[in-house]
Structures are given as structure tokens and as C-alpha cells.
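Omission of a single protein chain aside, the complex is shown with its protein chains in their original locations.
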Amino acid sequence: MIRVTIWNEYLHEQESKKIAAVYPKGIHNALAEGIRGDGLEIATATLEEPEHGLTEERLKNTDVLIWWGHKGHLRVEDAIVDRVQQRVIEGMGLIVSHSGHKSKIFRKLMGTSGSLKWREVGEKERLWAVNPSHPIVKGVGPYIELEHEEMYGEHFDVPEPLETVFISWFAGGEVFRSGITYQRGQGRIFYFRPGHETYPTYYNKQVLQVIGNAVRWAAAANPSEVVYGKVPPLETLN
Amino acid sequence: MIRVTIWNEYLHEQESKKIAAVYPKGIHNALAEGIRGDGLEIATATLEEPEHGLTEERLKNTDVLIWWGHKGHLRVEDAIVDRVQQRVIEGMGLIVSHSGHKSKIFRKLMGTSGSLKWREVGEKERLWAVNPSHPIVKGVGPYIELEHEEMYGEHFDVPEPLETVFISWFAGGEVFRSGITYQRGQGRIFYFRPGHETYPTYYNKQVLQVIGNAVRWAAAANPSEVVYGKVPPLETLN
Amino acid sequence: MIRVTIWNEYLHEQESKKIAAVYPKGIHNALAEGIRGDGLEIATATLEEPEHGLTEERLKNTDVLIWWGHKGHLRVEDAIVDRVQQRVIEGMGLIVSHSGHKSKIFRKLMGTSGSLKWREVGEKERLWAVNPSHPIVKGVGPYIELEHEEMYGEHFDVPEPLETVFISWFAGGEVFRSGITYQRGQGRIFYFRPGHETYPTYYNKQVLQVIGNAVRWAAAANPSEVVYGKVPPLETLN
Partner (left out) sequence: MIRVTIWNEYLHEQESKKIAAVYPKGIHNALAEGIRGDGLEIATATLEEPEHGLTEERLKNTDVLIWWGHKGHLRVEDAIVDRVQQRVIEGMGLIVSHSGHKSKIFRKLMGTSGSLKWREVGEKERLWAVNPSHPIVKGVGPYIELEHEEMYGEHFDVPEPLETVFISWFAGGEVFRSGITYQRGQGRIFYFRPGHETYPTYYNKQVLQVIGNAVRWAAAANPSEVVYGKVPPLETLN
């Protein structure tokens, strides 16, 4: 059983009627319903809960955390960010969605600014699978086409990925590394670009397939107890 | 002084008036003129010369080899391919251009098929620099726009690159990892996508800048004598 | 069910009484018995069988191939090597053991020489897990200690690994990247250093654990049908 926690700042949906019309129960619940399936035990957490819903207890019982944030990035407390980072280092998986590229937790794990170019005109995006046998691509096919999405364009200020899984083409003329993997400590990280709050992206079957795959991929790491610090010699020294 | 050898199969330009009109002295000579500059000593070699112009002597005196081939891939003798591979392993740089993705030498160094999707309708290509401080991008700016080029689309069957430097956007809807680096043995390798024989791509200032940069980048490796085989113990064994 | 084929040249065990005493039924059968377990369907193949036991049919029905070869490397026919490479590109996993670093198939997939330093005095090897949450390390602990093994030392002429999983320490003073991962085409590759024919390495529980883990890791790729070649435009060209 993989224990998934979906974290959403849950601000846009409560503040905008237009966005509430797309995600009436919030992006977190749309995602939870969308990826529900065998072997997953799903919980949600939001910004305005105590400790943002990310208590020690909750994180200890999370194998993979999905993160959706945007306008509330700076409202996330540093102590909670540190706690999430610590859990990733211990082996919790992390899936960072869309505007999470500027979240404190993503920038903290990457060591870079997460900056990029963007444009919000609802243009077509096509995400090409450039690593077709990657577990995250399972059942997706050669590409995902989204009729309307926000554009994110290069340069994307992230470290060279461990693996580049998807690259996006945008009708307006840009490209973007939109599905990329990293490891930090014992935890696996996947950044996945699409998911602007004004579009029904999280109802798209292929997008949900990718996120469900990513959850299973991230949970396939095998965290173990590692001892650090002062150690005695293993050998008689020469 | 960096000793560069530009290898071109030099078939299209001799067989097609249309292509000869674009490259009257052959792609190799267009490239030689285009990248000529301080610190470069440039020679050329072609398929129909004895040993394809790639004698032991010539390769021993080459720091960076540029490769352009297409219809003549299978006419390149295996023994010469092995010789080039051996030199790359010893530290010679290699820049593989465009249709060289299916050359024997590129497939041999990659271990993959080099397969891809393609379309020849002269559409617009835009190569985005996704690693803007890479030495290969020096002086190029955020992207290179080519009004007419052949399209190459993903999936491109190559190993995960060491660094992805350029990603192409095509008007027809595809993307492509069009500037990627590798190391094999002590030699640095750069694959650079554009350069179809029917277009004046090798007169484009930015394209030439990239190729010149890549030559200098590949020559910045520092090959050294490495001893392999049976060795005595360094320590008294425990 | 993961379909595993264990290939062994099976020469040393038939030619040397000393080695036959260690592996009376051959390394392939020792390995088969050692990794036997839930979800694995294991077959073996050897050099002297027709087509080295690696027929089209056999490879088509193999998800992960384990390779042990040494003195017979050059007796492996090129056509069979090409066939194995083709299957790796299509998604078959490959685990290359010990002296397989100089096998035709490993060199073909790496594009390098596979050269290294070596010494055969039966010294102590300690393989440190440098990626403790990697699925290949599951259940292994911080290191594997082998009282007597052949030494392999750096420089090891392989491409920069996708992931470095184990690094060996040798009593005689050398180090070696002894567990490294790659991807070629859709197939996952793991090179694992220990396993000299004169030592009972393939009875070591941790070594067998690693190989079993590696089989499951390699089988976790999800090969899919990929279309290459000429394609029509997806978009109306600008």
C-alpha cells in the first residue's frame, strides 16, 4: 500500500468563481479522485490547516507527497518546508506540479531559482515522451496533447535532470523540459509541468496516468537506515 | 592550436544541381570557411578519398573531428569506423552533424540505433538554449531560428545525454533534443541537429558560432596516457 | 512473471578441476539456484549451444538477460551480439557480470573499451552502497564484504554512469565503480563487478540479493512500441 498525501494551497478555488467552476472541490480532491486506484491510500492537506496539514505524524505516514502551490508560496512556513525536505532526504517521494516550480520546497531541493518564461493565453501544449520506457510514461503513448494550457518556456533554471521524461511543445513557439526526475537524499522527485488552475488539466486521462505512474515510481525507492558520523576503522591501518 | 578535420561524405553536392547550388564547394568547405578563426587549423576529408581521408596519420593529428554523412553511411568501412572510435576513446573530440545520427560511428559510440522521426517540408525550426552558460552556447543568445529546415522529432534513440544544451521546436508540432553532449573514453562528443543539405544552414552565423564553440569545448578535454591491464599491489595486502 | 535468461560461456568450469569444484554445475546454474524466487522464471544458455542458446525465440521471451563471459568473448558471433543489442534497445534488461566488462555486447552498448586494471591475488573487496535507497541495494546494508576476490581498479573505461550504486574498496589499494546503471534504447543495464570464477562469490547471500534486485529493477522498465521514420505534420505549418 502506497500512502499518498496530496497537498494543495487551495486558494484559487476558494477565491475565484471561475476556477471553482473547474475544480469545485479543489485541485487536491480532483487529483485524489483522478488517481484513485489499487494500492494507493490517499489523503489531502492544505495551506490553511494547522501546520499546513503537514504535521510530523502526517509526513511520517506519507510515502509520496504531491505538491500544488502558486500564490501562497511565501505563506508556507520555513519550518514546514524544512520538515518536508527532511522527509524527502529520508526517502519520501515528491511530485511537484506546475507552478510549484517556484515553491520553497522545490527551490530548496534543487538549489536553483526555478525561474522560467511564461504566457497565459490558453495555447496548445503537446508533451512528448522522450524516454518511452520510463515507468512514468507507462500507458501514455508518444505524446499528451492539451488544447489549452499556460505556457512555460526555457530557460528553466533547474539542475541538469537525472532523466528527462517529457519535453513540451507550445503553439506559441517555445519548448520546456516538462517532466524531469531528480533524487535528493533517498527520495525520488518528479517535476511535472501541466496543471494551470484555470484549465481542466487534472481531468485529462493521460495527465492522471502520468501522475499515478509517478507516484508508483517514486514509491519504488527503498529507503534504508543510514548511519552517519564518527566511525571506528574497519581495517588495521597500514 | 586546435587541429580540426571536417569530414563530409560529399555525395549530395556532386550528384544534385540543386544542392550544389547551395554548397558549391561542398558542405565541408562551407563549414571550414564558416568556422575559420583564431587558434584553429582546419583540414577536410571525404568519403571517396583513400581510407575516406581518415588515415592513421590524419587522425593522429586531429584534435576534433566534425562528421557530416547521410546517404553514404553504409559505404564507410568498418575498419575506419573502428579507427575513429579508437581515437575518440584516446581523447579526440567528435562533432556529429544532422543526419550523422545514423552514421556508423555515432551508433557505435552511443550503443543505440540513433532512430528518430523526420519530415522534409522546409518548416521553421527554433533551437532553444536550455543551458545558457554552457561554453557551446557562448555568444548565441536565447535561441537560433532557422526559417527552413528538415524536421527531426522525438523519440530520438540516444542514451540520456550528459548535458542537454539545445532543444528544438518545429512549426509542425514536434520537439527534439538537438544539442547534446556525451563523453566516451577520454573524448568529448557533441551531436548538433541542424544542417540539412538542401538549406543554407551552414551559412547561418549562429549555427557556425555553435560549431566553433563546440570545437573549442571538445578540445578542452585533457587526454592523458592511461595504463590498463595487470598491476602489482600498491599496499601490503591485509 | 519476469522471464530471466542466465547466459554463461561455461568454459572455465569444464576445463579446470579447481573451478569445477567451486561451480560443479556451472556459474549459470549456481546463479539460477541462488536467485530463484517469487515471480522469476529462469532459463539458462551457454556459448556452445546452437546460436549460443540465444535464438530469436529465446530472446523474444526474455525480459532480463544476465551475462557471464571471459575467455570466450571473441567466440561469441557478431550476429548474436547484434541480436542481443537489438533486444536491449527494444527494452530487454541486461545484467553484465564481472569479466563481462570486455564482452562484445557490453562494449557495443557502452561505446567504450571497457578496459581496467586488474590483479588476481585473492584480496579482500568491500563494495560500498553509495545510493542506499536504490532498488538494487534493497536489503543489502551499507556494504558487502568478500574475503577473496580478483581486484579490478580504476580507470574503468565506461561512460559516466546514469547512477553509481556501488563503489569497491580493495585491500591492495584500489577503488572501482562496481555497480553502475545505464539505459540504452528502452532497456536498462546494470554492470556488477564481483564474480571471479575461482571464488564462491555467487553463493554469497548479499551478492545474490543484489543480482535478484537488479533483475527486478531492470524489468521495471516499460517498453512500448515506438514509431520512427517519416511522419506527416501534426500542425498546419506556419
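Letters A, B and C mark the chains as written, and numbering starts fresh at 1 in each.
By our rule, a residue touches a chain if its C-beta (ideal position, glycine included) is under 8 Å from a C-beta of that chain, and two chains touch if they have at least 3 such contacts.
Predicted model only: the values in this text are computed from it and were never measured.
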Q.
For the chain that was dropped from the view, give me its touching partners among the shown chains.
A. A, B, C
Q) If the hidden chain were put back, which of C:Y23, C:W68 or C:W169 would touch it? A) C:W169
Q.
One chain is left out of this view; which of A:R87, A:K138 or A:H155 touches it in the full complex?
A. A:H155
Q) Looking at A:A20, A:A43 or A:I89, which makes contact with the chain not pictured? A) A:I89
Q | Residues of subunit A (touch criterion as defined above) contacting the omitted chain | A | 85, 89, 108-113, 115-119, 121, 123-124, 153, 155, 157, 159-160, 162, 171-174, 182-185, 226-235, 237-238
(Q) Could you pull out which residues of subunit B are in touch with the chain that's been left out? (A) 91, 126, 131-135, 137-139, 141-142, 162-163, 171, 183, 185-187, 220-224, 226-227, 234-235
Q.
Give me the subunit C residues in contact with the hidden chain, please.
A. 126, 128-132, 142, 153-156, 160, 163-164, 167-170, 173-175, 177, 235-236, 238
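As a convention for this text, only the chains that are shown with their structure count from here on.
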Q: Can you tell me which residues of subunit B touch two or more of the remaining chains?
A: 153, 155, 160, 173-174, 235, 238
